[in-house]
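Apart from one protein chain that is not included, each protein chain of the complex appears where it belongs.
Then we have subunit A:
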């Protein structure tokens, strides 16, 4: 299937799921900080703190009033080993505080970057396992492709803006629940402050289930700071 046809099918699925009854939505902000530290030439560490703040939520079409709720905070630590020019194998652990409960997640990830003449593509393939109290383990397989499009010149140099487009599909499995195919899309405006700092602001759209009803549409204002120590 070519890219144009795939996009149309995906858009069709998104529109279809949006029209059904009892779909819900949530809107808010996802502020996050991403620290990176090289440990020699081959190994590196990534530590991320991300918080999820909901401002509006309810059924699609309903007139939901503003109601700020702090939903959760994630703390993620990922260890990476460079295995090629840009290829990395990563293993990580996420600790989530949500509604007074503690959730644990183990993460395995493979990533690589394709540098093209005027833009870059970052590929990320992840498997993860989530452990929640009184719930069976949830397994996910996710693939994300991120395009970085410089707005000045052929690459995003320090002091320049860029656009980043995230596209991600996540397949989830959990005992007692239907497998869910989630779709995420995120257009971001980024600014490269220097070789070590990047700031990104954009929309993080998530459709929790693009194939089965009901679904939940999430629209987050995502603000990320990438900082290389």
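The criterion applied here is as follows: a residue touches a chain if its C-beta (ideal position, glycine included) is under 8 Å from a C-beta of that chain, and two chains touch if they have at least 3 such contacts; residues count from 1.
As a convention for this text, contacts and distances are computed from a predicted model.
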Name the chain not shown, per its UniProt record: "PepSY domain-containing protein", "ABC transporter permease", "Heptaprenyl diphosphate synthase" or "Allophanate hydrolase"?
"PepSY domain-containing protein"
Just to verify: which one of A:23, A:46, A:130 or A:209 makes contact with the chain not shown?
A:46
With respect to the chain omitted from the figure, which of A:64, A:97, A:169 or A:221 is a touching residue?
A:97
Subunit A residues that touch the omitted chain in the full complex
31-34, 36, 41-42, 46, 48-51, 53, 67-75, 78, 82, 84-86, 88, 97, 99-100, 111, 113, 120-122, 124, 146, 148, 152-155, 157-160, 164, 190, 193-198, 200, 223-228
